[in-house]
Structures are given as structure tokens and as C-alpha cells.
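Removed from the display is one protein chain of the complex; every other protein chain stays in position.
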Amino acid sequence: MKKFISTFIIILTIFFSQNSSISAETPKLLKTDWTFKGLFGKYDRASLQRGYQVYTEVCAACHSMQYLSYRNLSEPGGPEFTEDEAKFIAASFEILDGPNSEGEMFTRPAKLSDKFLMPYDNVEAAKAANGGAYPPDMSVLVKARKGGADYIYSLLLGYEDPPSDIKLDDGVYYNKYMYGNKIKMPVPLSDGLVEYGDGTLATEEQMAKDITTFLMWSAEPHLETRHKTGFRVIIYLIILSILVYLTMKKIWSRVETKI
Amino acid sequence: MSDKKPKNRRDFIFTATAAAGAVGVGAAVWPLVDQMNPDASVKALASTEVDVSSVKPGQSITVVWRGKPVFIKRRTQEEIDKARSVSLDELKHPEKDEDRVKNPEWLVMLGICTHLGCVPLSDKGEYDGWFCPCHGSHYDTSGRIRKGPAPINMEIPEYVFLNENTIKIG
Partner (left out) sequence: MSDSNYTPNSKLGKWFNDRLPLLTLANHLTDYPTPKNLNYWWTFGGILTFCLITQIVTGLVLAMHYIADTKLAFASVEHIMRDVNYGWLIRYVHANGASMFFLAVYIHIFRSLFYGSYKSPREIIWIIGIIIYLLMMAAAFMGYVLPWGQMSYWGATVITNLFSAIPFIGEGITTWLWGGYSVDNPTLTRFYALHYLIPFLILGLVVLHIWALHVPGNNNPVGIEIKKPSNDTVPFHPYIVIKDAFALLLFLIVFAFFVFYTPNILGHADNYIEANPLVTPAHIVPEWYLLPFYAILRSVPDKLMGVIAMFSAILILAALPWLDTSKVRSAVFRPLYKQFYWILVIDVLVLGYVGAMPAEGLYLLVARVATAYYFLHFLIVLPVLGWTEKTNPVPLNITEPVLAGSALATRSVREDKTEINLKSLG
């Protein structure tokens, strides 16, 4: 039994080290104290709400979030705006709807059930407006990048003057965390770019942290439930294992073989 | 005595294990069942707002709410009188017309025959209301069942008048 468990653990360790070694190639990412990491990790609501503000005031000019709806803003486990606040936010966007009974498309204020308004009508329009680079949809962006939240956070703060041996074209910037170091997004954040309603000082780092938290939530909206359920499930499994172990010992005591 | 004790303890462990296992299986099955319930995006569409400003007396429109047709009928005075003059004794499912409308001019109801779920045709049937072509149920101008196999009157959904011209269903 002991031998079995130790061998099993060795196998798992090898298995893990193989996986983690695959993802270790980019420069060391910046770390910050995320509240959503760990067994009991939860989102910082205030940070999520500020992050939403950064998204609408800064990112939303170019980046869509096509899988999010305004109702998500008031759902538990997210920024948890009140339903009225979420309705108010939604109503500040004009959404294309229709056709009406005359066959015409029309605009109306968005409702909770509507998806986030997209900055461009389609990918081609987005490319055309951004020098040929498509600003990626941000709904699952954190999960779509190696390094996840740390990577996004680092990228936002990773703009530098290029080393002397690198020549950059117009509209291309140097970022030490970007794959290939060349990025078409201009420096997105600067101190005091937005004014936070809750009085938090809008430094570059603070905004990077808030928007990354918001993007982490948009990629994993059920993270809090997942952590909570996971803890219960594992505790339950451990208890049941102990009970089954005792039962097994009892049953096998009828034969003299070791198990 | 001495051989009784271990037996009890054994029974306790067996029972506790079986019970704990059963609880776990139950808990694991629930997500598999619940996933078939309406999801969050469906629930978000649970209410719909309708502009009725263009509906003239005597006309009716059909709107979709929760995937089902809702009849919104602007009744003429004649139709209202007809619905209100019926004595409750004549009805299979006695309901006053007053209880079925918020504003007598506007009848808002689920356009689904209570027999087996077909959509009745308007301005048809022996009572000038609706007629279900599937199995011949006749409804009056208040959407009440008068003749045929349907057991009850057509259902009234939850709705409110947000203003004179807008009805919010759900």
C-alpha cells in the first residue's frame, strides 16, 4: 500500500513537472497578490467594479467582450453591481435590434439580457481600424494566454524603449513580455487615466491589477463556486475514503492476506 | 456478549459507509439533472416589452414570450359586453371577464389551447373568440372555454402596463 502510494505520487510528480516545464520559456512574469488564487480564492469585488470601469473607459474602444452580457455584472460571484446599477449601465449603451414590423433595424438602449456592445461590426472592421492587427476579444483572454492573469498584468506594465538593435515600424511597440516582443497595441494605461469612484488612486499598477482581475472573472465567472464546491467535494471524498477503508479492513479481516 | 460488540461496530461502519456513499451519488447526480433546467441566458429573457400603440380596436397581435405565442387583443365595446354578459353558470371553467383583464380594452393571454397545446385561430368558432383546429375547442371573446375538449380557459400571463402603450409581459 505504502509502496503503491509512493510510486503513484512519483508518477504524478513526473507528470506535473513535464507539464510545467513546457510552459517555462518567456521572461519571468510580474507577480502581484491576486485574491482569486489558492484553495479559497475569491474575487475582490471593488477591484472587479473598478476593472469594469477601466474596461469600458479604456479597453472597450477596441476590444470586444462578445460572450458577456450586462446581466453578468449583477450575478453572484462577479462584480456584483446591484440589479438597478446593472440596468443603468446597460441602458447607457445603444444596441442594434430588429427588424421591426416594417422590416427596419433600429437601435434601443441595451437590456440586462443583451450582450456587451461590440466596438466594431466584424473582425475585418476591427483590423482595418487598428493597422491590420485584430484586438482580440477579451471574454476568455486570460485563459487564452500562457501565464494567465500574471501574463496579462505583466504585459500591461511591460512597455519599454526597444533595445538599440531592434528597429520598430510605425504603430509597433516594444513589450518585453509579448511573444516576439512586438505589439501593435499602444501603451494602454497611464497614471490617472480614469478616475475611480471609490477614491482609489488610479496608478498604472492599480489599473493593471483591476482590469486583469476583471478579465480573470470574465474568463472564469464561476471560479468562486468552483473553489467552494471543490473544497466540499474533496473533504467529502476524504471522509468517504476513510469510511470505505475501515469497511475494507473489516471485510478483509476474514482472510489473513494483507491489503 | 463479547462477540456482539464487534458485530455492532461492524454494522455501524457498514451503514455509515453506505449512507455516505448514497449521499455522494445523489449529490453527483443533481448537476446532471439540473443542467436540463432553463439556463441563465434563457431566464434572462423571461420578460418582454411590447409596444401596442399601433393596434386598432378589434385587431389583435401575437408576440413571442418564452418561446410561446401571446395574444394581445384590443377588444371592441361589443366584444367586451358580450364577454361580460355571460352568466358564470354557463361556463365550464367559471371566471369573470373582469378577473381576466387589467384594462377591459386589452385582453392579454397565452395563445395556447389548454387541451394539448395547439395555437387557436382568432375570430373563429361559435363564440366569436378563438377556435382550436386541432380538436375543436371553442373559446369566447374573453378566451374562456365554451365548447370542446379543453378543460380550462386560456391562461393569463403575468403582465403590467408600463404606460399607455407599453405592456411588459413576465
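When the chains are written out, they are named A and B in that same order, and each has its own residue count from 1.
We adopt the following convention: a residue touches a chain if its C-beta (ideal position, glycine included) is under 8 Å from a C-beta of that chain, and two chains touch if they have at least 3 such contacts.
This one's a predicted model, so the numbers in the text were calculated from it and none came from an experiment.
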Chains still shown that are in contact with the chain withheld from the display: A, B
From A:Ser139, A:Ser154 or A:Asn181, residue that would touch the chain that is not displayed: A:Ser139
Those residues of chain A which, in the complete complex, touch the missing chain: 1, 3-4, 7, 11-12, 14-15, 18-19, 21-22, 39, 66-67, 72, 136, 139-140, 143-146, 148, 179, 219, 221-222, 226-227, 229-231, 233-234, 237-238, 240-241, 244-245, 247-248, 251-252, 255, 257-259
Residue numbers in chain B that touch the chain omitted from display: 31-32, 34-37, 39-42
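The rule is simple: only the chains that are shown with their structure count from here on.
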Whole-Å gap between the CA centroids of chain A and chain B: 40
Contact set on chain B toward chain A in their complex: 10, 13-14, 16-17, 20-21, 24, 27, 40-41, 44-45, 54
Contact footprint of chain B on chain A as seen in their complex: 69, 71, 75, 101, 112-113, 236-237, 239-240, 243-244, 246-247, 250
